[in-house]
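Complex shown without one protein chain; remaining protein chains in place.
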Amino acid sequence: MREQFPFFKAHPNLVYLDTAATSQKPQALLDSLQNYYINDNANVHRGLYKLAYDTTEAYESVRQQVADFLHAQSAEEIIFTHGTTDSLNLVASAFGPHAVPTGGRIVVSGAEHHSNFIPWQQLAKRQQATFVVTPVHSDGTVDVPALLAAITPGTNLVAIAQVTNVAGDTLPVAKIVKKAHDMGAFVVVDGAQAVAHMSVDVQALGADFYAFSGHKIYGPTGIGALYGRADLLAKMPPIQFGGEMISEVRDQGSTWADGPIKYEAGTPHIAGVIGMGAALHWFQENVDAAALQVEHELANQLRTALRAIPDLTVYGNDDSLATVSFNLTGIHPHDVATFLDEQQIAIRAGHHCAQPLMARLGIPATVRASFGIYNNQDDVTKLVEAVQAARRYFHGID
Amino acid sequence: MREQFPFFKAHPNLVYLDTAATSQKPQALLDSLQNYYINDNANVHRGLYKLAYDTTEAYESVRQQVADFLHAQSAEEIIFTHGTTDSLNLVASAFGPHAVPTGGRIVVSGAEHHSNFIPWQQLAKRQQATFVVTPVHSDGTVDVPALLAAITPGTNLVAIAQVTNVAGDTLPVAKIVKKAHDMGAFVVVDGAQAVAHMSVDVQALGADFYAFSGHKIYGPTGIGALYGRADLLAKMPPIQFGGEMISEVRDQGSTWADGPIKYEAGTPHIAGVIGMGAALHWFQENVDAAALQVEHELANQLRTALRAIPDLTVYGNDDSLATVSFNLTGIHPHDVATFLDEQQIAIRAGHHCAQPLMARLGIPATVRASFGIYNNQDDVTKLVEAVQAARRYFHGID
Amino acid sequence: MALTKLDQMYRAVILDEAQHPRHHGVLADFDHEITVRNPSCGDVLHLQISEKDGRVNDVAFSGNGCTISQASASLMTDQILDKTPAEIEQMVETFSDLIIKGDVPDADRLGDAAVLKGVHQFPARIKCATLAWKAAAQVLTEKGKTDD
Partner (left out) sequence: MALTKLDQMYRAVILDEAQHPRHHGVLADFDHEITVRNPSCGDVLHLQISEKDGRVNDVAFSGNGCTISQASASLMTDQILDKTPAEIEQMVETFSDLIIKGDVPDADRLGDAAVLKGVHQFPARIKCATLAWKAAAQVLTEKGKTDD
């Protein structure tokens, strides 16, 4: 697996444990990008010449591919965006005011990433809606019963991650959706940390909207997707204007194209779409359930080993997927990160764009190690040893 | 020059005359993208480890590079966007309501691309403002005196292309800005068709905002920039939320980061930024005023040769830059495009996202040939011959 | 110059059809009306149909478009005369298939319109050829819905 990633040839001694921030890229993606720019580069949706036509076909075929990947009903339900953040903001801006009336109610978990938190907070502000942030457990995982209880009659919208980005816990989305739908609320699911680590079926989940980023699933930067149920997209006005998203433009008024391109104003990130298609194809060919299970077990091994270290708090639990957060008592996560970096271990330290969660846990930051499909036993061993060394170093134990 | 573009090795017989839609890419860009993904791939603005830090530095250094390229006062005035359309929509959404009060007045030329037209039309609608679309000449160029005359006291915002995308004419931006500023109006300049064909100095122009796309200046797709005068950006709220654009996130309210990252919610298109930097660097090293002059002369040669063909209307004039639009009487542009495509000439036929201009000219579409730095005499000759052949073919002259 | 493919699409009859389209204009009286667009190229087609005893008894189109879309509209309007909506729906499917594949067993159902099959070698032009046909199917089944 690892040998398919040229990054690791360039960095043979690096222990990369920051896949939750961004994944490394398989050769298949690099080849696809080169091939696009060398052989197929043309603008889409406008050209009558063959090159432009073929590129448009390739571009649109990725829409079908993403639909299949998420088990959507049709390609018409897939909007290309610039990433999860862009997807979630699109829903908040375009669908939000439709879903949440003045004085309405929005519920989010206390473990959401800023990208699935602030758009709803700001929507609530605009709509003078109640913004409910639900409790978390002391290990940073979402308190699911409390979340379900918060979804009361009168709730209009629920925004949750399928997998959270600090504790790595997986939310029971189908159950949450059921409750929300029973109460008449829409559910927006942030799949940024899910798609690379589990198989996703938006119809089985019942999600109304589902967002993810290409760069976190071995794809290129600057691209992502939004799934939206067809009947809901039909109600959603565009929020960016220009280029091919139109039907007719008159001086004093315009009408919009049908379908997802209504939301894709301007020249899209064509190489990004093609590249995301190549990455998803690579992923589906190379990463099966067994491989994901190995990844999950590495994370669990790490959690177990870390728990054996004195004065160390591990967030998440053994159902958590590929993300492991922890803290050494009395040692600031930044200092740990620098120490590990000196030993060629790339991990993240900080609030992980989850300040509401940090506030709930009463901590400023955590150290976070996250796994990708290229990590191995050796990476776990090196990290554990280095964490032990960091503890000795900063506590002056020698 | 041409040999620096692998696209032309892959397509040795193709006459590519659609650079106004998107440019082909120099080897330097391809190398930069590969290098990024193989050696430097890490998320920006968050990582304490060296790889992430270095990538952040590289990312931010492109901001300075773009500032220098546009002759902005500082890197703080450069926002990375997904392209011209995204840049213009950002201004319309975030600055528009500040600039244009209820009942205000917005002026655009009649030759604007949809991306610099609909955002203002929709803003006018939201603000119940008067939306003035100014006249064009019969050759599709902007009637500058009429535009200047439309900028009356009470005008709040003027949106114009520096170079238009159908007739290729260059607007006297500095003069328009002076009039607009005298009347108390802000000026937003669409530089999509300008940056690759002339040198741009936003301070000399006096532009309040200036937008362009990377993919039209030999750079990657999915990336662009917006210049905004520092004092105006300071007044502009963010419109997308999440990730690193924050200062502090509390449950019921958030504060924003200072500077351009306030508008760059989510993981940015890092490879795109790095790639755009490489493309601009390549451009500045390889394309001097003389090379641009040659490009301009090719366009003029084409205009001259086309004017000699009977029943053929050429839009634009000899001051127009690298874009040449024309129509053969009685032959639909799409048919011309297909005919030319069969002879391996890639040109565009359509409304070029300029329906308001098409309406003014009373035509549904034009044929458009546009030049890049890799075109040559031979391309002009082949196109002229093929246009003559198309005329004979469709008019049944043999 | 590889004009063979071109010639297969732009048969003389097609060029002629586009230049002298049948049923071009507007009806004083009609039961169905629709305006459709090909947004990527700006083509507009306005179609009116009048029905009598469950069959199309008059039809007219206007708007603007390329040779292919005009010829196709002209041929389509001629072929749907005296047909029932159900028959027309089937014809539209057959036509779509023909234009995509270049050959279908039941092409003769399309009469003269089958001459457009050369379009299949120009995938970028398929939408031009099918615009009028899809409009007819839409307006006859969805009863006058327009896209505006």
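Some observations on this one:
Lettered A, B and C in written order, each chain numbered from 1.
FYI, a contact is a pair of C-beta atoms (placed from the backbone, for glycine too) under 8 Å apart; a residue touches a chain by one contact, two chains touch by 3 or more.
None of these values were measured; they are calculated from a predicted model.
Touched by the hidden chain within the whole complex are the displayed chains A, B. Screening A:Ala349, A:Ile373 or A:Val387 for touch with the missing chain picks out A:Ala349.
Checked against the hidden chain, the listed residues A:Asp201, A:Asp251 or A:Asp335 yield one contact partner: A:Asp335.
Contact with the omitted chain, checked across B:Pro26, B:Gly47, B:Gly168 or B:Gly372, is made by B:Gly47. On the side of chain B, touch with the chain left out of the figure occurs at residues 45-50, 52-53, 57, 244, 246-248, 255, 257-258.
For chain A, the residues in touch with the chain missing from this view are 331-335, 338-339, 341-343, 349-351, 355, 358, 364-365, 389, 393-394, 396.
In the analysis below, only the chains that are shown with their structure count from here on.
Inter-chain centre distance (chain A to chain C, centres taken as mean C-alpha positions): 46 Å.
Work out the mean CA point of chain B and of chain C, and you get 37 Å between them. Counting partner chains per residue, chain B shows two or more touched chains at residues 334, 338, 341, 349-350, 355.
Touching of two or more other chains is recorded for residues 40-41, 124-125 of chain C.
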